[in-house]
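A single protein chain has been omitted; all remaining protein chains appear in their positions.
Per-chain numbering from 1; labels A and B assigned in written order.
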Amino acid sequence: MAPKKRHLAPLLLIAPALIVLTVFLVIPYLNIILMSFRTPGNGVPYGAGWTIANYGKFLSDPFYLFQIANTLWIGVVTTLVCLVAGFPVAWQLARGSNRWRGLYYGIVLAPLLIGIVIRSYGWTILLGNNGVINRALIGAGLVDGPLPLMYNGLGIIIALTHVLLPFMILPISSALQGVDPSLEAAARSLGASRAITFRRIVLPLALPGIQAGSMLVFVLAISAYVTPALIGGLRVKTMAVTVVDALIDTFQWPFGSALALALSVIGALSVIAFARLTRTKWKAP
Amino acid sequence: MGQRLFASYCILIYAFLLAPIVVVVAASFNAGAFLTFPPQGLSLRWYVTFFENEVFMRAIRTSLFVALITTVISGTIGTAGALYAVQFAGRLKEAVRLAMLAPLLLPEVLTAIALLFFVYAIGIGTRTMVGMIAGHVLITLPFVFINVSAALESFDPSWDLAARSLGADRLTRFRRIMLPLIKSGVIGGCLFAFIISFDTFTISFMLKGIGTSTLPIQLFDYLRTNFTPEAAAVSSLSIALTVAVVLVTEKLLGLKIHRF
Partner (left out) sequence: MTELSIRGLTKLFGATRAVDQISLDITNGEFVSLLGPSGCGKTTTLKVIAGFEHADAGSIAFDGNDVGELPAEKRDIGMVFQNYALFPHMTVVQNLAFGLEMRKRPRQEIQTRVAKLLDMVQLSDLAERYPRQLSGGQQQRVALARALVIEPRILLLDEPLANLDAKLRDEMRVFIRELQRRVGITTVYVTHDQAEAMAISDKVVVMFGGRIAQMGAPDEIYDRPRSREVAGFVGRVNLIDGKVSAVTEAGCRLRTGFGEIDIACPWRPANGDSLTAVLRPEAITLAPTDATGLGWGGRVLSAYYSGNTIDYRIALTDGSELQVQTFPTRRFQPGDAVTVMASGASFWPLAEAS
């Protein structure tokens, strides 16, 4: 029994992961921060020298500022819709009968198994002017002409909601399952109605899950690429699409980096602000 | 009444979740040349076209190859990392957890860009698959970690003490007590890794070399210009493949649904 020696060997377990993360995540990210301060190149991705003009370029350009605002707006709305749509499902998963639970989990997880391109593609079939939804609505006589559901923010929100719903449902369901059902029974025995029990006992205790789900959905929504690219088309672009355009299509590496970093920083700040605002005083078990 | 309203609401959401999948699969059987739903007549012609399409076939092979390698790498270092975090990390546990989940919390598009610049900076560019596979490993690592550490958390330490009291050394305890009991976590994590790698777009898109293509990229390219149901056929096959992998693994090795 040599306790001292033992402390080193387990580090071997975490070493490969740490090496991979450092080499392929930390260093590249540091590099990207560097890249955002380089001067743009002519015919090459970047030039020699350093500048902060890249940040200035988009902070002073209303076009980009509008894009950022639009992207954040899409993120917020998507998160809210996911919350409203996802909470009841999360509730059913957590509290519903055991018999169907496997099936419900399957349905919730199914979109995750399918692949982002296919999912977005499915929405193009559904949302187009000649798509399933419009043809059904026109056929049923509910509208005269096709509703514009594609190539705009609305379509992106609908499709993003579909993609991100599982990420809202699962954390909330997990948090709800962690709420001891005897707490509700205690509240009811003290005279609280179902509604009050829900609002004052269950909801606060499930808040960490709601928080986690909301933050996850928001971050994923503002940095999504495939879905806005396919649904928004050329008319509506979110930040991620603009960034990729800048990099792949026009080779403006420094500018693209600055845009991408700005997006991430804004996203991170929003999440931190949200976490602060919805912070609970007591620690969840 | 409230119950029924609730139930209908939930059913609506479930329908919403399944809609695009149903639509895509149905559209793939369309006999006509245009992408319509409901399909005008049923036919398998688009599946046939797909199988004859060498570009798509090559893309599938590439996707499978990358997914396999990614799963092996991610599965190994993710499981090792989870073992460390739960058993040995002590006070560092939260920090290790955060590090392992980091790729999930950072935007995939940013990670892709960062990797792209990095591979150029170190000189290998996108000529090799190193960059792409590194990216795939990064985004699948958190899922392996989550699954394996969930299985490890439900491991009762008194089982290890009991095995010690009966005379088992460290290796034997790991092999005969720990491994069988975390098996489902490891398998689940690897399954997630495989599927995520197979279906991921952004990382592959940014880091692919000239001439290589994964299935999602090929599909994406195709969708921008073509409107035939062939894409629907491809998609349906991809879905079928994924479902098959899940079912086969479930049958052969047994799985439990883990909490997210």
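The working rule: a contact is a pair of C-beta atoms (placed from the backbone, for glycine too) under 8 Å apart; a residue touches a chain by one contact, two chains touch by 3 or more.
In this text, all values refer to a predicted model and were calculated from it rather than measured experimentally.
For a quick check of understanding: of B:A121, B:I177 or B:L241, which residue touches the chain that isn't displayed?
B:I177
Since one chain has been left out of the picture, which residues of chain B touch it in the full complex?
Its contact residues with the unshown chain are 156, 158-159, 161-169, 172, 176-177, 180-181.
The working rule: only the chains that are shown with their structure count from here on.
Indicate the whole-number Å distance between the mean C-alpha point of chain A and the mean C-alpha point of chain B.
About 17 Å, centre to centre.
For the complex, give me every residue of chain A touching chain B.
10-14, 16-18, 20-21, 24-25, 27-29, 31-32, 35, 45, 85-86, 88-89, 92, 102, 104-105, 107-108, 110-119, 121-126, 130-132, 162, 165-166, 170-171, 173-174, 177, 219, 222-223, 225-226, 230, 240, 243-244, 247-248, 253, 256-257, 260-261, 263-264, 267
Within the complex, which stretch of chain B touches chain A?
That would be residues 6, 9-10, 13-14, 16-21, 23-24, 27, 35-37, 76-78, 80-81, 83-85, 87-89, 96, 99-100, 102-103, 105-111, 113-118, 120-121, 134-135, 137-138, 141, 195, 198-202, 206, 216, 219-220, 223, 231-232, 235, 238-239, 242-243, 246, 257, 259-260 of chain B.
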